[in-house]
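Note that one protein chain of the assembly has been removed; the remaining protein chains are unaltered in position.
For clarity, chains are labelled A, B and C in written order, and residue numbers in each chain start from 1.
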């Protein structure tokens, strides 16, 4: 087998050194009646060529985002990733290394993490960021739990503009921990009064910006109310590119910022792996979950980087840890950092501006389609439209016409009577032609 | 521009150091009336995304070999290349390094070349091999010129089984040098009497095995005649995989062996880049063209590798060099070496056997199609069939049915009355289903 | 060569991504446009490539050398996996595009699920957990839900965790609201069965047991343990981190396991990537299956469908993550499993165990083992008793390995061994590679015993950095770059 270097002769020689005559002698600690004596009912080994064929056949049944006009967002976004990003993260030394527990021979990974932490802190306008979480949704529940630890309160208020999957993750874990969650109903116009929900038992308010319907929210007032009530403001985002054009959570008074970093450097991947971003104020540092990289000196006084403050982590603190997370999204974070280094401030701002321009253009075209209404006052690169038919069926019809036109709200909020809404996203990858194709297909679908 | 690191401020500072006030001051040695003052009539710079779209659109208009049943050979062959080969040759340290003229910091490239030379010598059963040529055809004319230098004669005899493009390359250069070439007519059955062509002025005989029609040739007798007449036997091959199953040129008495190495490790690439293999007897070493890597010791007595015997080469010997070649096919040779290291002797033999088995199966199926005749007595993975219609039109019709069925002989030998012949190749990538599809499409095409 | 930070070489106005300024348009940002500087330097592509290539050159990797980290299973990462995960049909599909446009993706997830269920002998699986610890949480939530369904939520809250367990086990259990009780190890490095039985009772919800355990030993009493748990109405969570030892040799489902996460980034060769991403699907017993989280696959007329929301009458405990799990890792894992096949996977486990025992048998005369010298599974555990007389520590020994060109083994874990050195060679090493590693360790051990302490306490010398001051880093945390004050 091509991945197994030992030859039959090697195995014999090694068994001899070990002092047993057959390999099964080494498995005798497994109860005899539980040992498998033959192969399981699965295919036998295959040539690389055959595996390639097997998987390529499956892949070819899927409609790739890049194969036609594509406007699906709602938590994951199609962006162009520079070719050098994938080249660099595939370097053996990044791809096949472990968590940098031996810093002397892991400075590459560690320095990249330090750059990542600095970038995330700058983007969110917060003091400190960790080395990544699994994704935006798991970062959100970690933020809620962190707020509970800090405030010693146990109730979270979830905005009706929070991605419903994020809300569901928070509710799921909270049910287990016995913490209280108050979820507000879907807030299409982004007009809910969150401040009014806060009481003395409120640990935190979780609000998303741009919210899941695309509305931009000025959170400064809410931050002030939170502060007054002793609750923490947790701001989530699902579209990291928005931070190039939209006021940062830290600028509006957030205590903890969490978000999905997929948009920068990472492919859609049908939902994973992605990279969760997590940032907070310095004063809350020791309640922060996840890995942290810090600067230090080596024995010769040269700058170097190490994992630090690991007394918060499970491998040291076990049941007292701030989180159970171990493996995080290291390589996705590296992709994020490389892509962000390539963009730089000027590139990110321009990328964000193009996204916004494309979305504005699309919204303006869609609102001119009879029967279609764009609901947003403000938005970044995603907005909500009302259509005069069932949105889910319409989306299927548009897909048949070659346009992947967005996410029907009913897919995210089944049973919430949002059946005529579609979340529509547009990024730099959409051409004018793509947008025209969307409008044309939409008109066609609505007229039949 | 994303590939240009200098900023406008950098440029100003640098101009100041240089002591000129504008960049054009550095171009004043170009006659003033020949300096361009504005952009040429070409598109301006484009985003990576846009270039990707431009090139992807062109690529998508081509029918990839892997997209359906594929039986085209005649000098280039579709084989499966292990994924690790491409990963390794894309390592920055291999991909973006120069010819290893500074051996202390190029041992990676040098050792790989040394392995390549050893592999090629073993495969061909010759004493020494060089570090690669451009491709099989240019290696062939280099071999002819080398034979002229060794024998001090100036006439080459080209077998009628030599790939006609190879023969044309030899004739083209020889016309320039004033050397004589005797090209035998296309030899479909592989039965020509080359020995009879040799005379006292003959420098070399060039014969291909398997020949271009697929026939296997026992060259031992011809080698003896060459030896007796003082001519050199040059054996060419276009399918390196054949060397895993077919007696090696060196075993049959070849003096120089040249061949196309594309089959191992290299994609079809519409004809290039490929990698020319070149091997000979030790006694002819100093007349060999091309780069050579040799073993030596460093100042501390450790084994190391260097380019050697470069007094044969153009950068030292200039007009007295054994060849003008400078840049060769380094990275393609590396791909060859890695793929060959993965195969090993057992893997190569089995790969060759599968190729042969698939070709035998295909030949047996095709010969049962009414009106179709397989002309070969012997073959490896390619053979010639006679069809009852014009082959070129038939190939087009089969292509329309999704089968790329081979090369019509008329494409290689226009005007030679070989209009009803097709060269058909089958490798390990062809499935049983592919072969059935070929037969079905062929029956369909012949019946309409 | 020193490599600066991007903040030291980049410039805010430089970009390695060419984009045209859009045509003028009317912004819809309202008052929320970001005006203040962000603080992100940009690099041209040549600078970025060189920066990250140079950084990479400061890393050790499995591609460049043996990486004997016990309990981490640093095995070869096949390159076919990477190529397959990058097929546009997998990498460039959106989790919320119509399911009708991604049948191949659902098929792939279904195939991975089938392989994992068959290899573990378990009837159900949750595919969405993002890594091992996330899988642990998933399994423990299924257990908690099952307990709640039986009306025992308020009484059954104790989770037993052996002292040798990974830290994630107690952390995950606590996260889910359980109380953790340690289970001591016996003198043979396995669960002390008597002590274990003494802990049982109606308040016990589950045991979290790693098997093979982190001492590299198979818990031979596993069936008794499982039966005892089930007898008191509790559940058996198995930490599958060490599944690599027994794939194709034994099935957790036959041993009484109720839930087990599978680290695709250990057993099934997806790359560790300097810390992630991983993937931690959880196989479930029949009794836990109803509680599995959404989303999950369902075979329907017309093909597979991904169920993203559960009905109100469902027992599903909810949702673990925004989307469907680590698709990119699923592709790699299936590529690996399909390549090996049932026979190759079994062979891989055998080779992993053989290689660990080969190392054990080649070092047992020099180095001490906390629980005596007996066959181990895929990793072999030494302690520092043999090193005591030299005055050197496990850390010193580990750092000296770096100078010999090796990544150290896992050290100071598991906690049940003093100064633990946990070596896992995996099945990916040739005999020549193992022999060289053994010779190097023997040479180092003999040097230590001869008193050549200077070779150890100053190590590493031949590394991009000498030993780094971790105390300094923690005392005054510098967690991001800040612009130095102008001099």
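As a convention for this text, contacts are C-beta pairs under 8 Å (C-beta built on N, C-alpha and C of every residue); 3 or more make two chains touch, one makes a residue touch a chain.
Computed from a predicted structure; not experimentally measured.
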Chain not shown, its touching partners among those shown: A, B, C
Among B:54, B:191 or B:389, the residue in touch with the chain that has been omitted: B:54
Hidden-chain contact residue, picked from the options B:21, B:199 or B:396: B:396
Chain not shown, touching residues in chain C: 1, 9, 18, 44-47, 49-50, 53-54, 57, 61, 63-65, 76, 78-79, 339, 405, 428-430, 432-433
Residues from chain A at the interface with the omitted partner, ascending: 1-5, 7, 45-48, 82-84, 86-87, 92
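To be clear about the criterion, only the chains that are shown with their structure count from here on.
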Mean-CA-position distance for chain C and chain B (Å): 46
Distance between chain centroids, defined by C-alpha means - chain A, chain C (Å): 20
Rounded Å distance between chain A and chain B, as computed from the means of their C-alpha atoms: 47
Interface hub residues of chain A, defined as touching at least two other chains: 2, 48, 52, 82, 87, 90-92, 342, 428
Residue list for chain C, restricted to those that touch at least two other chains: 11, 13-17, 19-20, 43, 45, 49, 53, 78, 80, 82-83
